[in-house]
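One protein chain omitted, others in place.
First chain written, first letter: the chains are A and B, and each begins at residue 1.
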Amino acid sequence: MDKTFSIQRMPGFATIALFCFALLYLPIATLVVFAFNDGSSIVMWEGLSLRWFRQAWNNSQVIDASIRSLQIASVAAVLATIAATMAAIATTRTRSYRGLTFKYAFINQPLMVPEIVTAVALLVLFSRIKVMTGYSGLGYLILAHTAFCIPFAYLPIRARLESMDLSLERAAADLYATPWKTFRRITLPLLWPGILAGFMLAFVISLDDVVITEFVKSAGQDTLPTYMLGQLRRVVTPEMNAISTVFLLISVAIVTLFFLISRRKV
Amino acid sequence: MPEKPDRSAIEIRNVSKIFGSGDDQVKALDNVSVDIRENEFFTLLGPSGCGKTTLLRLIAGFDFPTEGEIRLHGEDIAPLPPFKRPVNTVFQNYALFPHMTVAQNIAFGLEMLGRPKQEIEARVAAMLKLVKMEQLRNRKTSQISGGQQQRVALARALAPQPKVLLLDEPLSALDYKLRKEMQIELKRLQGETGITFIFVTHDQEEALTMSDRIAVMSAGRILQVGSPWEIYDHPAERFVADFIGETNFLTGTVKEAGNGRARLLLGSGAEIAASAASDFKPNAEATLMVRPEHAKLVKGKGDLGGTVQNIVYFGTDTHIHVRLDGGEMFIVRQQNARSAGCGFEEGEKVGVSIGDDAAQVLRD
Partner (left out) sequence: MSSASEVADAAERKDVRGRWLLSLPALLIIGIASVFPLLIVLVYSFLKPGSYGDVVWQFSPDAWVGVLFQRDIFDGTLSIADAHLSIFWRSVRLSLMTTVLALILGFPTAYFIATRPERTRAIWLFLITIPFWTNLLIRTFAIQEVIRNEGVVNGLLMKLGVISSPIQMMFTDFAIMIGMVYVYFPLMVLPLYASMEKLDFRLVEAGYDLYATRLKVLWRIIIPMVKPGIIAGSILVFIPSLGAYVTPRVLGGGRNLMLGNLIELQFGQGRNWPLGAALSITLLVIVMAALLIYVRKASNGGAHHG
């Protein structure tokens, strides 16, 4: 018999949950640990060393791919955040108007289509444009990334807007602020955490993308994830672990920041 | 007391407001007309959904009337956006800007009007002093109490010296004691600033204690406009009498009427004369209204006969529930004397005596 009867307790649930958390982090932990392995095995521990980090740092392919990843993610996230902010303002806190549902569906469309389908669709379209224009720069990747980042940036911005009290803007208008001044002085400062959160989500999503990038990129346009995908086919050394570890660190840092920002109440 | 009671600050002319369209149409305001005088404390009183907040929002400019005119000192302001109206609002939830300090909130309206820096500073200081918040000028608005937020909201709305101040149930979020304090505070501010206050509330007691005049609203219409005592003692309609204070209603038929008075024959056969809110024709159905404190219980025969059913003690007074011989319930309120019972017992046969001025005949 329980000493005290707990309303919420379900026997075994906590055990399963903790087991799941362990399973979730064990592979990642192993991966990180073996990044510091002195030997070239990714399973046999042969002592502590930073040699694989050094090797990755000196691998120009890795560095190039990383820089490219960051370039694409920065530009795409900025563009997506601007577009998403505007769209969020246009689609929230209004009485339903003609085309509103259409806009919702359109903005969320990239979330609903399997990535592989969008990827081959972009391959088909862009390969034709590449032939027609002769341009094969990063523009295609940036455009594609911006498109699928918009719904992710849109989510927190829209949530923030909807939780914002309309009476604040009404109060500003009551105190002689024109619509533009109301936006600058009231709406934007209050919306800012949402915009920042949206930007970070977009950035992480762009940084992580494999499938669409793999199909859209021209020769020599590997991003870090597509470079890694290519490497996974070969014999894997702890260099991959080292790259993954750094990558993980960046993602975790951004997500942590995102969490802190979105939890902050004005 | 208002100095020039006859000049209108706000004239509402035949204003209607319809929300939605087609089958979902809701008529929030139905051909409302009212004049609000300069320097007065005017209250819109009514139950929720009566249209009082809608009317306030139309004056503020957050909504536009479907029909009618809203004049401010003679000028039709109904088509103007809110930021072009010399009218400020104290919001129900205060709507203080959370990312600004107390002082920044108060300065906001003046800044938007493009006033010079020194003037803004002086004015903010004066406002802080007016609402006794000098100490907290640099606090964020999330770091002050509800009562203090209320004061900041007031100061912010008063800072640009509006022609009219609109208050949308500003005290409803405060607890009882604070509410009482703020009622007095509001009255003081209105006196000191000389600005017309339009105050929206559903609390009849609040309306009676604070207002120069009250408009009682129901279902999108204004039923009666008058001073608190007019509204209380001489309600024009049954709804007004029922909404404000406690009232006994007795139905009957008009026997004779004229000169603002009517004689009513009640169901129990008793006849009572009273002042009449409107003209009546003989044999019309009408309602007699008697406030519980205006009736008296007597041993033996009164104007009405009945039996004491319940005696409820309230400290300052006692309510005696009497079952009249006709079957209706009638409540008499009796001030409590020191160290004495009410003088009646449950089950006792009593008479109810209604003074000459105590009753009022109302349309049904």
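One rule holds for everything that comes next: a residue touches a chain if its C-beta (ideal position, glycine included) is under 8 Å from a C-beta of that chain, and two chains touch if they have at least 3 such contacts.
From a predicted model like this one, the values you see are computed outputs, not experimental measurements.
S.K.: Which listed residue (A:Gly12, A:Gly47 or A:Gly134) would be found touching the missing chain in the intact complex?
M.R.: Touching the chain that is not displayed is residue A:Gly12.
S.K.: When the complex is taken as a whole, what residues of chain B touch the one chain not shown?
M.R.: Listed in rising order, the touching residues are 63-70, 76, 78-79, 81.
S.K.: Using the touch rule from the top, list residues of chain A that touch the missing partner.
M.R.: So the residues of chain A touching the unseen chain are 5, 7-14, 16-18, 20-21, 23-28, 30-31, 34, 41-43, 79-80, 82-84, 86-87, 89-91, 94, 97-99, 103, 106-107, 109-110, 112-125, 127, 143-144, 146-148, 150, 154, 201, 204, 207-208, 210-211, 215, 225, 228-229, 232, 236, 240, 244, 247-248, 251-252, 254-256, 258-259, 263.
Following the convention adopted for this analysis, only the chains that are shown with their structure count from here on.
S.K.: Quick one: in the complex, what on chain A touches chain B?
M.R.: 165, 167-168, 170-179, 181, 185-186, 189-190, 266
S.K.: Can you check the complex and tell me which residues of chain B touch chain A?
M.R.: The touching residues are 60-62, 81-84, 87-89, 91-93, 95-99, 108-109, 112-113, 142, 156-157, 160.
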